[in-house]
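With one protein chain held back, the other chains of the complex are shown just where they sit.
Naming follows writing order (A, B and C), and every chain is counted from residue 1.
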Amino acid sequence: MTRPTAGESIIVTSLPMIAVIWIAAFFVFPGFLPPLSPRAPSNEIATFYREHAARVRYSMVLLNWFSVALIPLLMVIVERMRAMAHRTPVLRYCTLGVAAAAPIVFLTATVFWLLAAFRPDRAPDLTQLFNDLAWITFTCGVPFLVAQCLFLAGAVYLDQQARPVFPRWVAHFNLLVAAALIPAAFAGLTKTGAFAWDGVVSFWVKNAAIAIWIVVMAVVVGRTKPAGAEATA
Amino acid sequence: MWFFVLFESMIFTAYFGVYLYHRGQHETAFLAAQSHLDLGLGVLDTIALLASSWAVARSVQAARSGRYDAARRDALLTAGFGGVFAVLKVVEWVHQVHAGNTFTSQEFFQFYFFLTAIHFIHLLIGFVVIGVLVRQLSGVERRNQETVETCATYWHTVDFLWVLIFALVYVVR
Amino acid sequence: MRRPTWLDSPKRELWLAWGATVGFYNLYAVVFFLITRTQPPGQPSYGDAGVVSWFASHHDGLLVGMAFIFALGGLSSTSLALITYSIRRMSVSRAYAYAYLLVYAVAAIPGFLFICVAMTAGAMRPDRSPELQRWLYDLGFLSFSGTMGVFLIGSLVWMTAILLDKNRVFPKWFGYLNLCNALTEVVVAPAWFFDRGAFAWNGLVAWWINVFVFGIYTGVFITLLRSMIRREDFGTGPLPDLPPRKPRRSPENAVATAAS
Partner (left out) sequence: MFSTLNKRLLVVWVVLSAITVAYLWIDHSADDNGAARASTAVTLSAILLALVKVRIIMREFMEVRDAPRRLCWLTDLWVALMAVGLIGMYLVGKAAA
């Protein structure tokens, strides 16, 4: 049951670099600080993309490139799940089933943003449409992240052995993150307040939860011993 | 396999029912469009497919009595007749498309192309099935009468579905 | 607090995944048929005005229903994980299991993501120009109905595995039901050609017959997965028959070795 773990540390240690790129892109994109309002009329949206076309393009190209950069970390987690005291690989398959979909959702959002900025002089209504599609995909598109947290939490809870692969608080933490992500799914229901896509819950809480999840899971994965190091089976 | 036969013929009955219902509503338009079809070609199609069915039935009986070489010959003959049917079908499609009768041109041809195409997909799967049959009959250790009969049953299903399509698309007034 | 006994069962992960599968398909049916009323679908033949009034009459349902899918749609993964597991249990190459997993992991995007985004965007801004609303309407329904290739190939992969299997994981007739399902999935493709009639996206052939078959198929495979879990002996040979009515729980290997 010892599987090679060579190279896993590269994946984990490369994460800070990817994080820097993501954070940089986040600040370069002019629509995040503060987030573009869903109440803005189409003229305003069109003007925004006309004035900031360059920054939108640079930042979104970056995010488009690195949208799938999280998959290696997820695969390391899946590899760690092998060592958990599970009788079947079903929970790993569940995680694999959603691992690729979450980045594709994000990728789709970046494509809509890039489309909005590609021809800023088009009719404002059309630019607004692309802007809406981008924000809805970005904000509401959490189903795979939520499921991923739930699967991981379940996996950790069921990992009942003397020395569990991940400590138990990781499961609680994942449930908490899932709970923080779910409200964002309802962002379509309102254009004002905390639940709107520029609101505290749907924007700040949700994105902070994702960021914290990445940092915490990277640290957890980095600090726990790889499956091969201990003879659990 | 009989589950497939019954379930698939149920689905096809539903398709046919939808077709006949629409036909009943626009009888003259359907009749006018239908006159572009060549009944003789349809008859030829049907006889070719019936012959393939006959060949595969022979193949089953030969296999049952242990005459595997004859069984294989008959299986290949089945594929041959099926090939004739397929060629005739493609010729007919090309002819119709050249005459301006396409999937989107008239309601009758929607159903014509839909029914013949979905049947054609079944036929293509049928060639795979005959491939399995020939492989079964070729290897001494692989010969299994049940698989042989399953393959043949599939092919007969393709055949009798066509018999219905032929009557409904070419003949019905 | 006493631990529920099923938590010590070696099959607990399978049962959890199965429960989530049942939950997901129920949610899916309730959202699409009752809350959003996007099934049966709206008329493809609507003009601009028709689409605007469709969005108006479905406004609340669309936003609430799609939000539920946005929140919990990822649970769809549990059913494909179980099916992947079922193929792995068969006497066929694992390539089939992984092929199924990946094909269906892709399926979530056309399966519900696009329609959720398009319908939410349409319902959020009812005052958008009618022409654009109509484009969203088309995007929603056509991405949902018109992309059946994944289900075609996925069903064929599963069918082949079942027919080749010697471990009796599924009855052979279910293999053939996969073929029936695959063949009714492809007949939705004409929805790209017509905006009325039997082949349009709400037509008798492209929608009603397809949904009828898919409904039977889904019900059957969920039931069969249940009996597979009940029969599972964690061996590699043929699956035993269903246990007698009152199965005795076997606590050994509850927390056994990790599956490879």
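Throughout what follows, a contact is a pair of C-beta atoms (placed from the backbone, for glycine too) under 8 Å apart; a residue touches a chain by one contact, two chains touch by 3 or more.
The structure presented is a predicted model; accordingly, all values stated were derived computationally and were not measured.
The missing chain, though absent from the view, touches B when the full complex is examined.
Residues of subunit B in touch with the missing chain: 2, 5-6, 9-10, 13-14, 16-18, 20-28, 31-32, 34-35, 39-40, 43, 46-47, 50-51, 53-54, 56-58, 60-62, 65, 67, 149, 152-153, 156, 159-160, 163-164, 166-168, 170-173.
The rule is simple: only the chains that are shown with their structure count from here on.
With chains as nodes and touching pairs as edges, the resulting graph is an open line. The count of contacting C-beta pairs peaks for the chain pair A-C.
The distance from the centre of subunit A to the centre of subunit B, each centre being the mean of the chain's C-alpha atoms, comes to 51 Å. Averaged C-alpha coordinates put the centre of subunit B at 31 Å from the centre of subunit C.
Chain geometry summary: the mean Cα position of subunit A and that of subunit C are 24 Å apart. Residues 1, 38, 82-91, 93-101, 104-105, 108, 125-126, 128-129, 132-133, 136-137, 140-148, 150-151, 154, 158, 160-161, 182, 184-189, 191, 232-233 of subunit A are the ones touching subunit C in the complex.
For subunit C in complex with subunit B, the touching residues are 172-173, 176-177, 179-180, 183-184, 186-187, 190, 193-194, 197-199, 204-205, 209, 212-213. Listing the residues of subunit C that touch subunit A in their complex gives 7, 10-14, 16-17, 63-64, 66-78, 80-82, 84-85, 88, 101, 104-106, 108-109, 113, 116-118, 120-121, 123-125, 128-129, 132, 135-136, 234, 253-260.
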